[in-house]
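Quick one: structure below, then a few questions.
Removed from the display is one protein chain of the complex; every other protein chain stays in position.
As written, the chains take the letters A, B and C, and residue 1 is the first residue of each chain.
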Amino acid sequence: MKTLIVLTLSAACVVPAFSQGVGYTDTPQIRGQQWKVHDKERPNPPTVTPGATFSNGAPPPSDAVWLFNGKDFSHWTQGGGAPKWKLENGYMEVVGKSGNIATKDEFGDAQVHLEFATPSKVEGESQGRGNSGVFFHGQFEVQVLDSHNNKTYADGQAGALYGQWPPLVNAIRPPGEWNTYDIVFEAPRFDAAGKLTKPGYITAFLNGVCVQNRQELNGPTNHKATDPYKAYSGKGNLSLQDHGNPTRFRNIWLRPLGEHN
Amino acid sequence: MKTLIVLTLSAACVVPAFSQGVGYTDTPQIRGQQWKVHDKERPNPPTVTPGATFSNGAPPPSDAVWLFNGKDFSHWTQGGGAPKWKLENGYMEVVGKSGNIATKDEFGDAQVHLEFATPSKVEGESQGRGNSGVFFHGQFEVQVLDSHNNKTYADGQAGALYGQWPPLVNAIRPPGEWNTYDIVFEAPRFDAAGKLTKPGYITAFLNGVCVQNRQELNGPTNHKATDPYKAYSGKGNLSLQDHGNPTRFRNIWLRPLGEHN
Amino acid sequence: MKTLIVLTLSAACVVPAFSQGVGYTDTPQIRGQQWKVHDKERPNPPTVTPGATFSNGAPPPSDAVWLFNGKDFSHWTQGGGAPKWKLENGYMEVVGKSGNIATKDEFGDAQVHLEFATPSKVEGESQGRGNSGVFFHGQFEVQVLDSHNNKTYADGQAGALYGQWPPLVNAIRPPGEWNTYDIVFEAPRFDAAGKLTKPGYITAFLNGVCVQNRQELNGPTNHKATDPYKAYSGKGNLSLQDHGNPTRFRNIWLRPLGEHN
Partner (left out) sequence: MKTLIVLTLSAACVVPAFSQGVGYTDTPQIRGQQWKVHDKERPNPPTVTPGATFSNGAPPPSDAVWLFNGKDFSHWTQGGGAPKWKLENGYMEVVGKSGNIATKDEFGDAQVHLEFATPSKVEGESQGRGNSGVFFHGQFEVQVLDSHNNKTYADGQAGALYGQWPPLVNAIRPPGEWNTYDIVFEAPRFDAAGKLTKPGYITAFLNGVCVQNRQELNGPTNHKATDPYKAYSGKGNLSLQDHGNPTRFRNIWLRPLGEHN
């Protein structure tokens, strides 16, 4: 007799989801989903403790651009000038109210590696704690947040495509520890008439745990709103958000994503 | 004035593709593609040197099953009995002609991490060198091959979905070095009548380099053939191929992939 | 003509030492040194920023005992019973006033790997901030402290042999980040009459930076005191200090150190 054991997500290894009572009820419906933006009722994802390492400190492959190696801001700009964010100990740190910083270079489809640490000093709640973000082409945000023991709406968790898709699981490390993001971004495509021919997609591993699996973007991400796609070149920069919290980033590299023969 | 630099795959960082004259001309057309199976004319992917580490030795997340931790074959079976592959130095090694080995457990959609090394002693050519494979549900193979300075057909390279999709780039390490695979597998779905409702998909990072980006499987992978999907439960095991070469594997873990709320 | 460049510790890469005005003036002289215990005038070591990884998450070699793998306290005891420290997310955390914890096993000379994180929430000053310690045989302490931007006496820095030897450099990571210790401990030896025949020695790498290079211990470490060696078996446990701050530890393994043929 053959005995089969089928593995499924079980209570043994994940913390069950719960409705956390944080979020909104008066926001618009997300296109194609049963939920509203930042829906108060949307269940939070289960929590997973990532392994002690994964891609932490991973050196760039030979075809990558090392956008930040801890030494200088040469690949970055802030409001047209040099970044005012702090540079110390091999990382950069958000300086509140100085604004977002962005790469000087533009790119299309890309694989991105970066590392971030939410502030050691736990301050604020929900979206006010350790908030920052990784923006592709200035429009599509993969959320950065201190989601460790921090109640907030599901589509605002670290690993979320902000306001659209919660992460599959909550794999954030505790405050102050370094997290890794390995992200594949596919830009949307538009025809000559400006009509969307292919939406944008994002795959994301947070600390080696798949939190988005080529998830389709419903349009640019936004706060309390659902924006439609607007035609553009399909090229753009990578930017990091100043949301007022001293989040840190290090070891950022990007490789343009080619196509199959 | 604002100067934009657009990054694209350039000759500076990748080795240009070439037609290698290895492969077939008498095989069937791959459904939906311009190429035949193992097409002699299909260009090989560019070569990329991966960074020195990525997920090498990565410990499993808390919701993973550690299928192989280098100590025993307790999660594995071979032909209904205990595996006859070698177990030494924290890895397992293929013993030629003993057959494939497979997990005792079955699973559906999953994220898998594993590490492999092609044989230190370079022997054979093309598909005869360092050949093995990672099979999902006994049907869908992510190719393992010593593709380092080894001419073979494009859809048989390491990182290929065998006979269907070449890897986006050739990111294999030299013989004897440990490679890492981080794979997301989505099983195909069938309706009650056995009709395919959603095909299978595979995302794969080889040594931290994206080689398949949620690529749709055209059906089960095969040699010199294109097989149609056949309805099944959507559950199955993970198996490793005995192709006669002493390939090594270590640190294999799998986490069931949940769905979005 | 041949030009030689001799590398020395220069201001370019290290922060110059300074006298920090924290410490004592009324403590006893350290045997064989020009300084008093916790000497207020002893210069602090230069600061070095460690690389992003080193032995972080390093799996144990085959001859090691994995004293703590993040899952249970099976190798540990506290006051004769089970440890009351917190166990979560793959690490243990000091519970203040519960006391030190110690291994059940005893050992002689040993190589030890462990990882620790000082509290994310920065509280207290000098020795009151992120204080803990790694004790060999209950007598010899390698200091654990949040020495990041924290003035304290030189022989009380992280990496110090407490009260005896400051670290060669200050290589601590910021609060909340994981640090690694790779330590070689040689126990003192005594003859049948209880006379010291060989002192104890400690080599320590903090985050891959050599902070103690087989440094001779002057005797058991202590606070504001210099204790003489007292004969014992040369065997003892490994213990971790409860100094009231919620320091975290993970991935602790120990391998007995053999002798040369």
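As a working rule, contacts are C-beta pairs under 8 Å (C-beta built on N, C-alpha and C of every residue); 3 or more make two chains touch, one makes a residue touch a chain.
Please read these numbers as outputs of a predicted model, since none were measured by experiment.
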Chains still shown that are in contact with the chain withheld from the display: A, B, C
Residue touching the undisplayed chain, where the options are C:Pro28, C:Gly51, C:Gly79 or C:Gly96: C:Gly51
Selected from C:Gly23, C:Pro59 or C:Pro220 as touching the chain missing from the view: C:Pro59
Candidate in contact with the missing chain, chosen from C:Tyr162, C:Phe205 or C:Phe249: C:Phe205
Interface with the undisplayed chain - residues on chain B: 49, 51-53, 56-57, 70, 89-90, 115, 117, 120-122, 174-178, 250-251
Touching residues (missing chain, whole complex) on chain C: 4-9, 13-14, 17, 35, 42-46, 48-55, 57-65, 104-108, 110-111, 113, 154, 165-166, 168-169, 171, 182, 184, 186, 201, 203, 205, 207-210, 213-215, 235, 254-261
Contact footprint on chain A, counting only the chain that is left out: 53, 57-59, 62, 90
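Keep this in mind: only the chains that are shown with their structure count from here on.
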Contact graph of the chains (line, ring, star, complete, other): complete
Separation of mean Cα positions, chain C and chain B [Å, integer]: 44
Distance from the mean Cα position of chain C to that of chain A, given in whole angstrom: 37
Shared-contact residues (touching 2 or more other chains) in chain A: 49, 51-53, 57
